[in-house]
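Here the complex is missing one protein chain, while the rest keep their positions.
Each chain carries a letter (A, B and C) given by its place in the written order, and its residues are counted from 1.
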Amino acid sequence: MRTFRTAIIGAGFMGRTHLEALRRLGSVEVAGVAAATIDEARALASPFGIERIETDYKLLLDDSSIDAVHVCTPNAMHFDVAAAALAAGKHVVCEKPLATNSADARKLVQLARQSQLRQLRHATNHNLRYYPMVQQMRALRESGELGEILIAQGTYSQDWLLYDTDWNWRVEARDGGPSRVMADIGSHWCDMAEHVTGLRITSLSADLQTFHKTRKRPAGPVGTFQNKISTPGVSEDVSVDTEDFGSVQFHMGERTRGAFTASQVSAGRKNRLSIEIYGTKSSVAWDQERPDELWMGHRNSANRVMIKDPSLLEPSARSYADFPGGHSEGYDDTFKQVFRRFYQSIADPAAKPEYPLFDDGLRQLQLVEAEIESNRSRRWVEIRS
Amino acid sequence: MRTFRTAIIGAGFMGRTHLEALRRLGSVEVAGVAAATIDEARALASPFGIERIETDYKLLLDDSSIDAVHVCTPNAMHFDVAAAALAAGKHVVCEKPLATNSADARKLVQLARQSQLRQLRHATNHNLRYYPMVQQMRALRESGELGEILIAQGTYSQDWLLYDTDWNWRVEARDGGPSRVMADIGSHWCDMAEHVTGLRITSLSADLQTFHKTRKRPAGPVGTFQNKISTPGVSEDVSVDTEDFGSVQFHMGERTRGAFTASQVSAGRKNRLSIEIYGTKSSVAWDQERPDELWMGHRNSANRVMIKDPSLLEPSARSYADFPGGHSEGYDDTFKQVFRRFYQSIADPAAKPEYPLFDDGLRQLQLVEAEIESNRSRRWVEIRS
Amino acid sequence: MRTFRTAIIGAGFMGRTHLEALRRLGSVEVAGVAAATIDEARALASPFGIERIETDYKLLLDDSSIDAVHVCTPNAMHFDVAAAALAAGKHVVCEKPLATNSADARKLVQLARQSQLRQLRHATNHNLRYYPMVQQMRALRESGELGEILIAQGTYSQDWLLYDTDWNWRVEARDGGPSRVMADIGSHWCDMAEHVTGLRITSLSADLQTFHKTRKRPAGPVGTFQNKISTPGVSEDVSVDTEDFGSVQFHMGERTRGAFTASQVSAGRKNRLSIEIYGTKSSVAWDQERPDELWMGHRNSANRVMIKDPSLLEPSARSYADFPGGHSEGYDDTFKQVFRRFYQSIADPAAKPEYPLFDDGLRQLQLVEAEIESNRSRRWVEIRS
Partner (left out) sequence: MRTFRTAIIGAGFMGRTHLEALRRLGSVEVAGVAAATIDEARALASPFGIERIETDYKLLLDDSSIDAVHVCTPNAMHFDVAAAALAAGKHVVCEKPLATNSADARKLVQLARQSQLRQLRHATNHNLRYYPMVQQMRALRESGELGEILIAQGTYSQDWLLYDTDWNWRVEARDGGPSRVMADIGSHWCDMAEHVTGLRITSLSADLQTFHKTRKRPAGPVGTFQNKISTPGVSEDVSVDTEDFGSVQFHMGERTRGAFTASQVSAGRKNRLSIEIYGTKSSVAWDQERPDELWMGHRNSANRVMIKDPSLLEPSARSYADFPGGHSEGYDDTFKQVFRRFYQSIADPAAKPEYPLFDDGLRQLQLVEAEIESNRSRRWVEIRS
């Protein structure tokens, strides 16, 4: 396979995660890093011998030797960077949410469609689909093992913003967009529920709550998840305009029903995306805090618990597990799985994309906006697809 | 303590469970059993040497030597039996739901109040409160360990009515009342959530679904949970007018939020009442399928898992655990805990009841009716308390 | 079924547990209680309206109206009481260990054989066999599901004697016999391993350790498991001559291998009897701290986890589960299962005993003595059967 030259825009937690995952693919050379400050860019690039660092990402887009761009900036910049990258003829992997509103996301989908002439590939990084066990759930549904899907339920719960002294740029709508919990993690849950069931959420009722109406913003910047190990310093009180918690009821067509909650204030839950899918024949349940385990529920026989093992996975899920049975693969491995498939699809323009597109990013923004609207109106909202 | 003479009305799964639990108290003699047929009554009474068996429960109420009555009939009879028992001057333990509608339940509450002159005790058997670990959750909340309650969430999921060939008298509104899943098991969830948090649900949005619009009713009777081990026989198709599944979003006042689902069609879930309570300081989670374990979530230290152990329980929870650490106590033990306290309160008229009253039964029926109303109107419904 | 009159000798933790379990059987009337002091006897008997209480258990044995005796005294008295009870023509349930040495136990077995003419029944209360899931393991082995047994391994770990300030009569060989951990809980493990596999331990290597060579004995008595909630008082240093921990390697014939540990000083383990049986086809694992769950391991398909559910149990295990799926049954329920079968076998002299006999109690003492001998000699010891 030919080797691709890639630039990473954004040097925070996500930029670092993308870089390390790309290094695990032989076919991709990370050729440049852009960040808000040159020190941030250097901190990420230097240990890997990446020489090109920039504060103006457009300079990287102007480099015709660069094939692809990974957008890892704060959410509010996603639209501008992704649009410019497509315009510059780059393949684009954009972190989620694709934009901070569905109108922008729709424009990106349109730009991506126009770029098809130039065979540009686009992905929204809903990476959590790519745990081997999530693929196994999908494969079991596709093979008919679950029967008809009746219920999808679960939660995505974290605790890193439990206290009013916890801060991150996502707290302010200005940087993160009007929704926080639902856009950041609720969207992962919905993306997984739709990916696994193969069904679409058609209407929903949402109830959002901002427990901390005011939070203490520190003087300096705070990286995502870094607040918990920082030492507190000078701070100022800031009104919070994004939600800490939400619950959603939903329909998937006439028959299937569902519900989930999302929270960043649930003490003790570090990164618990729990999803349960109940069908007429059997059911599946999975928890991101134990990613290598899959529970399968049965009515007339014992339940099953599978420890990740390529020899036990359905054929379509097997290629998502790179290590033998019981040799755990983690959160970081999901990025490798997405990116491998992304670059394979660049190498083979005839290949069908096996990763989430900009369209999937748009989809999740439409759901988030429906949740905001439902919360405001206290009514069920139909999803226009 | 003096010995009480008690009658059990209803000889199904619940009648049997009440009888065995009462035997474990030294202070209660089961003096009579009434059931729909004399054979049913005899089957329950005979192994315990209970000589008095009746098909007309009123004959037991007429017996002035009987102090108390346990109402274990199908739901639709609860009101009549409980009302008659109070009128006959008996202390009454009524299985839940207290009645099939809140109007009847309210009448029972009024009758119970009028009976206070006669110092008659009354209980609705929301027994699930009385697992030691549920009491521990309540004790932790009362002691301030959890801080202010932010979120209550969970599910009560079973699978015994998954197939359209599964049948029980509860399926038909005629015998079980207009709500099945929410009244039968959703009410247990709400009762526990209110008991543990000390808060009241003030408004809710409910979404109910009957997946099987038609079920196959066997020619003969089927005991609760007995369908799974019965051999199928002649059956007829019956339209189903009670729900298989429901999801509920709710507010507990201005600040606290919650959500739960209830289901009898979730493959692999046998009796999973899962409840999670998140506070500003810490959180608790419990699952009835592992009743002796309590999870306690923390943000800035490791989470805790307690195996039931009297020496570790809060003082107010300790008396609910009769066995040493790691010596499991089960579903059946919760009945013993309720009944012990019920009869102690008869012996000591000055004692404050430490068990759920008819008022609590009424409360749950009000919530069920709000759920039905919300599902019908597709709107949030305020709970009048 | 006819009603039996029974006496309980010993009014501690075990006496109480026996009494409550007997009450759950309709067929047994507890007619008398004997204890070291009349106050102890009264404390147990009085709440259940049992009028006859004694300090001299022989007076109860002289009562010809008494059919059966439950021996619940400290270990050192088991032999005398059980022998006297058989001599007095009583059916005998003896707590384990059956005696404090195999010579005494052998005499009891002989007495029991001689009593067969009088159709006296005898049981050693290895109650832990009678969790429904333990019976399910046995049933799976009997049906060939496991294939040939290769390995048996596990542990029985508790923490109630972790500190040198923890005290109980079992600590002193004088009252408890020369072995503590192996006799008290290791014997439960071995009994279960032999019961489930159907194989016999044929040789073993044991390593015992007394971590606390000295313990502080309080001035007053301390009930089993009661030390953790007692307030400390005056105590004296006592040399300890019984072990805190042991590990055992063993053979079951030519092919099958095994190993287990037993401990009363393992912080955080309250009553964890964990047993794993690996066969050529599949395997099973069970943990007393989650008694309603059974893990079943498979090589070429997903593992299974069964939540106790009569409809899922093998037919021969089903009668050990009195409650429906997911309605937990606990430690106390195992006593009910043993005693029900014991009294049924009295009622039906032709019935084969479905409970552990005095022979099983002797068997465990032989193993304990082999463990002591192996630990002393630092060699493998053959078990003479």
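FYI, contacts are C-beta pairs under 8 Å (C-beta built on N, C-alpha and C of every residue); 3 or more make two chains touch, one makes a residue touch a chain.
Here the structure is a predicted model, which means the values were calculated and not measured.
**Student:** For the chain that's not shown, point to the residue among C:40, C:54 or C:159 touching it.
**Tutor:** C:159
**Student:** Thinking of the whole complex, not just what is shown, which of B:76, B:222 or B:312 touches the missing chain?
**Tutor:** If we include the chain that is not displayed, B:312 is the one touching it.
**Student:** Among A:70, A:251 or A:272, which residue is in touch with the absent chain?
**Tutor:** Considering the complete complex, A:272 is the one touching the chain left out.
**Student:** Using the touch definition from the top, which of C:240, C:265, C:294 or C:313 touches the missing chain?
**Tutor:** Of all options in C:240, C:265, C:294 or C:313, contact with the hidden chain holds for C:265.
**Student:** Quickly run down the residues of chain A that touch the omitted chain.
**Tutor:** The list for chain A reads 1, 3, 13, 17, 20, 23-24, 26-27, 46-50, 158, 160, 224-225, 228-229, 269-272, 288-293, 307-311, 322-333.
**Student:** Using the touch rule from the top, list residues of chain C that touch the missing partner.
**Tutor:** These residues touch the chain not displayed: 150-151, 153, 155, 159, 162-163, 205, 207, 209, 211, 228, 245, 247, 249, 251, 255, 257-259, 261, 263, 265-269, 276, 278-283, 295-300, 303, 378-380.
**Student:** On chain B, what residues meet the omitted chain?
**Tutor:** Those residues of chain B that touch the unshown chain are 294-296, 300-307, 311-312.
Just so we're on the same page, only the chains that are shown with their structure count from here on.
**Student:** Quick check for you: compute each chain's CA centroid and the global CA centroid, then name the chain with the smallest gap between them.
**Tutor:** Ranked by how close its C-alpha centre lies to the overall one, first comes B.
**Student:** Chain A to chain B: how many Å between their CA centres?
**Tutor:** Taking the mean C-alpha position of each chain, the two centres sit 41 Å apart.
**Student:** Using mean CA coordinates as chain centres, what's the gap between chain B and chain C in Å?
**Tutor:** It comes to 34 Å between the two C-alpha centres.
**Student:** Just how far, in Å, is the C-alpha centre of chain C from the one of chain A?
**Tutor:** Each chain reduced to its C-alpha mean, chain A and chain C end up 54 Å apart.
**Student:** Would you pick out the residues of chain C that each touch at least 2 other chains?
**Tutor:** 307, 311
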